[in-house]
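With one protein chain held back, the other chains of the complex are shown just where they sit.
Now for chain A:
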Amino acid sequence: MALRSTDILTQTPQGLYCPLGDFHIDPVRPVQRALITHGHSDHARAGHRSVLATRETLRIMGVRYGEGFAGSTQEAPLRESLRIGDATVRFTPAGHVLGSAQIVIEAGGTRVVVSGDYKRAEDPTCLAYEVVPCDVFITEATFGLPVFRHPDTRAEVRKLLDSVALFPERAHIVGAYALGKAQRVMALLREEGYDRPIYLHGAMERLTELYKSEGIPLGETPKVAASERAKLAGAIVICPPSSIQDLWSRRFPDPVTCFASGWMRVRARARQKGVELPLVISDHSDWDDLCRTIRETGAGEVWVTHGQEDALVHWCTARGIRARPLHMLGYGDEGEAEEPQAATAEAGDGA
């Protein structure tokens, strides 16, 4: 007889826990054994006894927290099954950022997929999402409302390039999360034929170097020196979202404030942040892709970890899929998952 889903995975104050293998997934507090889906700081925290993650995620954690971020680390080769206690575990690409993975847990004939954060849209900087058929699918719902339909990212990047052409005497300051979004914007700009240097805020530098060392071509990306800020008329500058409105960005020539985020789909969000050129570019699934993914996994049961849980649960229920919200706290501290109410507090991770 197949195991019940709650025998395989339960919710604890630390996060999702698998009693059969005695490990946590993306725990928000230090634990003995942590399996990490991806390198964003709300999912990948320092201080665990041991960490199992993809090679890229381990590298990202090393850059962010220093090499001693965990007692021990183990690399999870993609798509290969590992035995942990009484559970079988494997990591599969999630398409969110470099190194991001879903974690597939199997025991007693039941398969649970913890998808972490994921997207289905094309991204030149990471491996594409792979659908894993399963019994229980655990999903985020950052953009879990049908108003969130991400547009073609190329059109968004062209919007930026059109603005640079119309206002050549102004600097375009693009807020983007330091891990993933920033590099994706750079790659998209290159795909659209933009070959001038793309200037970086200091907080972007090390992760961008890491991407390049993984063989992702991003072209010339000099760090902005304080002395040259005033000379960067017509330039594109990428910085953490928290810097788009601060003094740092005001020293550029008549800056145009841009922000690359799925939240930019809603006009009020963009205005609350004082954004003048919103770029709807997201590393999360939009509503259609959340629904499509749930259907494609064929899961009969869906757990929704964080975001706009209610609408997605409603959608599942209307289609005969058992679904429940987990109301998990601690996720969305970084990146796009931030609640608008918290927008003024912390807009980026500042790494």
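Following the convention adopted for this analysis, contacts are C-beta pairs under 8 Å (C-beta built on N, C-alpha and C of every residue); 3 or more make two chains touch, one makes a residue touch a chain; residues count from 1.
Following the convention adopted for this analysis, contacts and distances are computed from a predicted model.
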Undisplayed chain, where the name is taken from the UniProt record, one of "DNA ligase (ATP)", "Branched-chain amino acid ABC transporter permease", "Nitrate reductase large subunit" or "TonB-dependent receptor": "DNA ligase (ATP)"
Sole residue of A:P19, A:P146 or A:P253 that reaches the chain not shown, by the stated touch rule: A:P146
Residue among A:Y17, A:Y65, A:F167 or A:Y194 touching the omitted chain: A:F167
Full-complex contact with the absent chain, from A:F69, A:Y118 or A:W315: A:W315
Interface with the unshown chain - residue positions in chain A: 145-149, 151, 166-167, 265-268, 270-272, 275-278, 288, 291-292, 295-298, 308, 310-311, 314-315, 318-320, 340-341, 344
